[in-house]
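One protein chain omitted, others in place.
Chains here go by letter, A, B and C, matching the order in which they are written, and residues are numbered from 1 within each.
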Amino acid sequence: MLKMGVVGFGYWGPNVARNFNSTDDAKVVSVCDKMPANLKRVGKVVPGALTTQDSSDILDSPDIDAVAVVTPVSMHFELARRALTNGKHVFVEKPFTATVAQARELIDLAEKKKLLIMVDHTFIFTGAVRKIKEVITEHELGEIYYYDSTRVNLGLFQHDVNVIWDLAPHDFSIMLHVLKDKPVAVAATGAKHVNDMVNVAYVTVFFEKATIAHFNVNWLSPVKIRNTLIGGSKRMLMWNDVLADDKIKIYDKGVDVRSTQSIVNLRINYRTGDMWAPRIDGKEALALECEHFVDCIKTGRKPVNDGHAGLGVVQLLEACDKSLEQDGKIVKL
Amino acid sequence: MLKMGVVGFGYWGPNVARNFNSTDDAKVVSVCDKMPANLKRVGKVVPGALTTQDSSDILDSPDIDAVAVVTPVSMHFELARRALTNGKHVFVEKPFTATVAQARELIDLAEKKKLLIMVDHTFIFTGAVRKIKEVITEHELGEIYYYDSTRVNLGLFQHDVNVIWDLAPHDFSIMLHVLKDKPVAVAATGAKHVNDMVNVAYVTVFFEKATIAHFNVNWLSPVKIRNTLIGGSKRMLMWNDVLADDKIKIYDKGVDVRSTQSIVNLRINYRTGDMWAPRIDGKEALALECEHFVDCIKTGRKPVNDGHAGLGVVQLLEACDKSLEQDGKIVKL
Amino acid sequence: MLKMGVVGFGYWGPNVARNFNSTDDAKVVSVCDKMPANLKRVGKVVPGALTTQDSSDILDSPDIDAVAVVTPVSMHFELARRALTNGKHVFVEKPFTATVAQARELIDLAEKKKLLIMVDHTFIFTGAVRKIKEVITEHELGEIYYYDSTRVNLGLFQHDVNVIWDLAPHDFSIMLHVLKDKPVAVAATGAKHVNDMVNVAYVTVFFEKATIAHFNVNWLSPVKIRNTLIGGSKRMLMWNDVLADDKIKIYDKGVDVRSTQSIVNLRINYRTGDMWAPRIDGKEALALECEHFVDCIKTGRKPVNDGHAGLGVVQLLEACDKSLEQDGKIVKL
Partner (left out) sequence: MLKMGVVGFGYWGPNVARNFNSTDDAKVVSVCDKMPANLKRVGKVVPGALTTQDSSDILDSPDIDAVAVVTPVSMHFELARRALTNGKHVFVEKPFTATVAQARELIDLAEKKKLLIMVDHTFIFTGAVRKIKEVITEHELGEIYYYDSTRVNLGLFQHDVNVIWDLAPHDFSIMLHVLKDKPVAVAATGAKHVNDMVNVAYVTVFFEKATIAHFNVNWLSPVKIRNTLIGGSKRMLMWNDVLADDKIKIYDKGVDVRSTQSIVNLRINYRTGDMWAPRIDGKEALALECEHFVDCIKTGRKPVNDGHAGLGVVQLLEACDKSLEQDGKIVKL
């Protein structure tokens, strides 16, 4: 039985705690939060867990095997480092860390100590993303031409991070998970209208090959849009995550290019066939993720969302900030 | 009665010819196209018009008062210059010209000759865009924060221009028409997958103030999306042009910022009120535009879509190409 | 402090219990269910409540002021009668009773004993239905022409009632609540395909005046549709309850009839104006309903969803069954 401590019990912490507690072979034994009001809710969510306002009660406790860090990103590094130093596996909220250097240091530390890091990229455990991964891996879309995501709504303005750090980690982690190729550069533009944080932003991600990815994130949209288009040489996919049903549609559409007499003379043929909406598994993503954490610790397997996956997202985020400061100048990764 | 010649009778030429011919005080007397097959259709569209494969029959004719140039963009400059030189008003398909220099030269020539140039920015005559212009002008949205347009579908690949030159002139002309402020810089990213033309592209347009605009254009989308979000300090607007009804929705949504004790401490309040879909006038845009052309010639008024409007679009397009070549580097206008 | 007992703790009972318990001035002190597995969940929902498998522990207890009956409809009458007989107010799940005669007997009994009956027509406490009621009461739609509801999905087949008894009570209670006029007759058609229960049905409700209402209920639809159209002489309303936002749209559309020379010669003019989606209050309906129950007991006010409202629904249901048996023959109420 894995004994876990949870540091941070605000909005997302209770979900993490409940799901770990529901996992066979894991048990949340202690919860830390600085706000007494938050700690009051612990009893309902994970009955029997100890509560504390001092994170050392968890990080330094010899009775705790693993720590879930569910705090603002600025605290991830210190908390995770101390947990690892003290021999505990860590589950860290996304984005993994505030800088690439921090991510690298944690990865090194974990490897040295033979401990496991998992970054909470919940979305890659949803039925929708698992289906997209499967479809792309089985080459049903062919070569990937573009990945185009829009994630906008009238959102909660964050005071400590901009809209890219708030919303894009979801999409970056999904893209890195489902695409085989790795990004090589980033260009980001954006604007501030309300406070000192960029609240609308547009990110282009470049790859070695002709694949291009784009992310539209916005805290000031009147409507909620969660739409991802993935275009391939064979088929195209649309994932509309605000729909209750048929979230993923695969279109047997595309163009075929045939060279005619000369290489200059290309004829483009358009294909329009059936559309197909595969059934999506409805299992709760966070529950599967928590099981994966426990399972990887037991078996020694590497999590799909390990520290390197977390690092990949932080690299993109850091590059976005550099590009934003230079009005969209391309930043190599 | 304004006697008109039409040069170019492919896909769009017949629509232009029919609408000019239906206008009181204008009459299409001659049509030119290089393809005999195209000329065969002239009789049905503008009965009685002469047909020719030689554009000089129109451009040099003393009997023609105005010329509509409905050819590929590469020919706009030469045809329009000759028509203006010969004392004829010109109606030119969008985009106005292939370069900023050409646009400037035509504008100068027309001013010297006291002739009129109209660029076929049809969209600004649609009921939807006229309503958006009205809503913004009457300050119903407040200060404009962002203009975010997506125009994608499985489109006809062009062989002579990239996807920005093909699709974005619509959106650039609309944006320049409805926003009071003028753009100052552009950043564009994109990729080629099928032939030598960029077929998916993302354009950010910057303004003096904090307004930001963005354009997502794509020839390889499985679905047709024509969606524009305009966010303002007071309200927000969504224009979904693929809907048959209620294309424009105005949301009484937004954020209010109140400084509390200090300038550092801002409190953000979210407002969510009614949504309102104003009735859209259904008159055919091209018919209104043709009437506007004839009316401006008669009255000496300046068209809303004159050469300067056309130049504005070409400036953006040219800057996009420069930015594309430099992987998204910002290009000043 | 109103001390309440809850009889029935299956699917809906826990919601009722939790909401009553969250109401100021009410407290759930005892819960009954025949299934021990159901009773196990009581502690989490209403901590501290007693549990029992014997409903007499609640119905005969001198310490309980009011009873919520959340059982299958066949048991409503016996349980409610005994509670009223023993001087307790009752909150009864919809539909109120299995027969009109039972409903009348309970109403009489409650009046004699000066006790309150509330029937759980939750929907009339939703923001959407409250807005519809307001719009109709303020005569914004004009004279009501029709009320047309579709409520279909791949539903849970019931074993004890047909699809009309399962789904239509929602719509009947809403219609009776928002329309001023009262129905006078019913015609219902339907079919059985899976078990011995009608699983798809169509109900027409007639009124004194020309108003007509229609209900399409179906357990075997591949998609979930919750759509109600209400047409009036001045405006028309659509309520699409599966949407997350803008559930209610009011269309300034309609026809005007003008007699010309003679009464025979009518000219019909079509009006098409703006559409308007009023903001909907998001308060939880069941919480408002529970507060209303407690408030009515304290103040002696009559609930909007009292026994007579429940009777109205049962009258329609009973008439539907009679009409179904006669292949759609009209049945007077």
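Criterion: contacts are C-beta pairs under 8 Å (C-beta built on N, C-alpha and C of every residue); 3 or more make two chains touch, one makes a residue touch a chain.
Please read all numbers here as calculations on a predicted model, not as lab measurements.
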item: Contact residue for the chain not shown (choose from C:R226, C:K253, C:R279 or C:K322); value: C:K253
item: Touching the absent chain when the full complex is considered, from C:P95, C:G127, C:G231 or C:P278; value: C:G231
item: Option touching the unshown chain, where A:S74, A:T137, A:T272 or A:Q326 are the choices; value: A:T272
item: Residue, one of B:D245, B:D281 or B:E325, that touches the chain absent here; value: B:D245
item: Touch criterion as defined above, residue of C:L39, C:L220 or C:A287 at the omitted chain; value: C:L220
item: Missing-chain contacts mapped onto chain C; value: 145-146, 148, 150, 152, 154, 157, 185, 187, 189-195, 200, 202, 204, 206, 210-212, 214, 216, 218, 220-223, 229, 231, 233, 236-238, 249, 251, 253-255, 257, 266, 268, 270, 272, 327-330
item: Residues of chain B in contact with the chain not shown; value: 44, 223-224, 242, 244-245
item: Chain not shown, touching residues in chain A; value: 245-246, 249, 252, 272-279
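Simple rule for what comes next: only the chains that are shown with their structure count from here on.
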item: Centre distance in Å when chain B and chain C are each reduced to the mean of their C-alpha atoms; value: 53
item: Centre-of-Cα separation between chain C and chain A, whole angstrom; value: 43
item: Multi-chain contact sites of chain A, meaning residues that touch two or more partners; value: 223
